[in-house]
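Written out below as C-alpha cells is the structure these notes cover.
A protein chain is absent from this complex, but the other protein chains hold their places.
Note that the chains take the letters A and B in the order they are written out, and that residue 1 is the start of every chain.
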Amino acid sequence: MTEKILEVKDLVVEFKTDRGKITAVNGVNFEVFKGKTLGIVGESGSGKSVTALSIMRLIPSPPGNVAGGTISYRGKNVLDIPLDQMRTIRGNEIAMIFQEPMTSLNPVFTVGNQIEEVLELHQPELDRDQRKEKAIEMLRLVGIPSPENRVGEYPHQLSGGMRQRVMIAMSLACEPDILIADEPTTALDVTIQAQILELMNKLQREMGMGIVMITHDLGVVAETCDDVAVMYCGQIVEQSDVKTLFNNPKHPYTKGLIDSIPSFDSTTGGAKGRLPTIEGMVPSLFDLPEGCNFQNRCKSVTEKCRGPHGEPKLTEINPGEFVRCFHPLS
Amino acid sequence: MKNEAQKSKSLWYHAWESLVSDKMAVTCLIIVLAYFLLAILSSLGLVASDYAKEIGPSYAPPSSEYLFGLDIFGRSVLAKTIKGTEVAMSVGLVTGIISMIIGVFLGAVAGYFGGKIDEVIVWFYTTFNSIPYIMLLVAITFILGKGILAVYLALGLTSWVGLCRLIRGEFIRHKDREYVQAAAAIGGGDFRKIFKHILPNVLHIVIINFSLQFQVAIKSEVILSYLGLGVQGRPSWGTMINDAKLELARGNWWQLAAATAAMMVVVLAFNILGDALRDALDPKLKGK
Partner (left out) sequence: MNIYSYIIRRLLYVIPVLLGVCLIIFILFNVLSPDPTLIMLGKHASKTQMMELRAELKLDRPWFIQYIDIVRSTFTFDFGRSWSTKQEISEMIKNGAIPSLTVTLPAFLVSFVLSISISLFVSFYRGKIIDRSIVFVCVALMSISSLAYILYGQMFFAFQLGWFEISGYESGFPDFIPYVLLPILIWVVLSVGPDVRFYRTIILDEVYQDYVRTARAKGLAESTIMFKHVLKNAMVSIITYVVIRIPFLILGSLLIESFFSIPGLGGIILNAINSSDFPVLKAMTVLSALAYIIFSVITDVLYTIVDPRVRLK
C-alpha cells in the first residue's frame, strides 16, 4: 500500500439558494494515495466539482459552506487551518486545473508570467531569472514546442490543448502532492483529450503526485484512474478499483453509465445496435425522493427502494468494493 | 424554434417570479404605479385641479394648513408638485417610446441586413453620437419652439443611440442562430423573422433600456427648464426647481424641496426597478 496523502471523511457541503438550502455533497468519503489516481464520476449536479473545490477550500461562500466532515491532508484537517495558511498549500501542495482552458488563464498576462507567479509565491528563494528558466522548463515538460518563445505569449495566442498544457505546467510548477483535475479534457477535441490524459499519466509517473480526476466521462476514467467513486445526487453510490467497477458494476446507475458508452463491435465493424441510455432525469436537489435517490430511473427498483426503509447505506460488499443499493447487481 | 419559444416563455415567467420575490423591486413597482395613477388622476382634473389658484399669502411656509407651503403667487406647492407628476410621467413615457421605436428599428435593420445598410446606419449613429446631447436638445427646441411637444421630441430624438447599438449587436448574434435559420427554412420573410422570431429574444434589453430612459428623461426635463426650453404654462418639477433659484436665498426652500423629493423618489424607484429587471431578465448578469 502506498502512502495515503488525502482523506475525505463524511464531507457535507450545503448551498443557500433563493428556493432554500440544498445539500450538494452529502457524506462523501474517499482517500487519495501517492502516485495513484482517484476518479470521481458523475453527471453535472452530482456534487463532484463541489467536492473537488472544497478540498481547495474554494467553495464560494456565501452561498456555499462546508457543513460537516473533515478533509485531512497529511494528517491535518484543511477545513480547520486559517485561510492564510491554506494559501501556502494551494498551488504549492495541492494544485488544481479546470475544465475551461479558454477562460481559466488570465487573458491579459503572458503564460510565462502566470507560471512565474506561482513560483514567486511559493518558492520565494528563486530570483527572476530562475523563475523564468523554470517556467520555460515546465512548458517544455508539458510538451509545448519552442517554449522559449511561447513563454512570452498571451493565452489567446495558444490553442485550447496548448492552454490546458499551460494550466498543467502552472499547477505542477511547485511539484504538488495532489493534483485535482476538474474535467480537464471536457472542453477539448477528442484527439487532444487523449494527448492531455497521456501527458497527465506520464507526469504522474515522473513526479509521483496523487491525482483526483473529476469527470463525467467513463472513458477518461478507464484511461487514467486506479480507483473510482461514482457520485449521484451528492452521494457516492459505488466505489471500487477501476477494473472491478468496469467488469462487474454493482450499482444499477454505474451499470447504466457503462452500458451507455458507445463501442464498436469488432466482428461487424459497426455500432452494436441501439445505444442504451438511462431513462428519466436526475431528481432536483430541492426535491429528493424518500428512499433511494435513483429509484425513478432504476430498472430493478422495488417497493423497498421507495421509502419505508430509508435510503440505502454505502456498504462494503466485497473488500474494497462499496455500493449504495438495496439490490446490488451480482 | 418551439424550444426557443418555450425558453423565452419560461424566461419571462422566472423573471416575473424573481421580480415579485424581491421586496425592494415590488415596492418600487408600486411607487412607479402610484405616480402613474397620480398623473392620470391629475390629468383628468380629479386631484390638484386648483394648482393655479391663489389660496393664501405669497410664500407661506409649510404648515398644517398649507402642507408643502405656497409659492410666490400663493399657490399650493403640493398641488403644483402633483400636477408636475403629469409632465414628468408623460415626458418619461413618450420619450421612452420615441427612443425605443427609433433604436429598435434602426438597430434591428442594421443588425439583420448587415452590409451597406448596416454601414449607413452605423455611420449615422456614430455621427449623431458625436454631437453633444445638449446641443442637439437645444437645436431641436429651437426648431420646434417651446412647449411639451418639443420636450418630448428633443429628448426622444436624442436618446436612441445606446439602445440602437445594443439591439444591432443582439441581432447580429441572433440572426445566424438555428431557430432563425429554421424559420427561414419554412419560408419566413425578413419582416417575419425580425419581428416574430428575433425581437422577442431581445425584448428584455428593450425593457431594461426603457426603464433607464424613463428616468433619464425625467431628470433631463429639469435641465431643459433651466435653459428656458422646457414646459411652458403649467407646473413641472423642472420649472419648480428652476424657480427655486431665486427663492432659496430668501429662505424659501419648500418648493425646491418638494420638487426634488418628488423627483428623487420616482427616479430612485425606476433605478432600482431597472436593476431588478436586469437581474431578472438578463440571466448572464445574475448574481451580481
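Just so we're on the same page, a residue touches a chain if its C-beta (ideal position, glycine included) is under 8 Å from a C-beta of that chain, and two chains touch if they have at least 3 such contacts.
Computed from a predicted structure; not experimentally measured.
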Note = Among B:101, B:131 or B:149, contact with the omitted chain is made only by B:131
Note = Among A:47, A:69, A:91 or A:234, contact with the omitted chain is made only by A:91
Key: In chain B, positions touching the absent partner   = 123-124, 126-132, 134-136, 138-140, 142-143, 145, 215, 219, 222-223, 226-229, 237, 241-242, 244-245, 248-249, 256, 260, 263-265, 267-268, 271-272, 275, 287-288
Query = In terms of residues, what is the contact footprint of the unshown chain on chain A?
reply = 56, 58, 62, 84, 87-92, 95-96, 98, 100, 103-109, 117-118, 121-122, 154, 156, 167, 170-171
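The definition used in the following text is that only the chains that are shown with their structure count from here on.
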Ask   = Counting in whole Å, what is the centre-to-centre distance of chain A and chain B, each centre being its mean C-alpha position?
value = 50
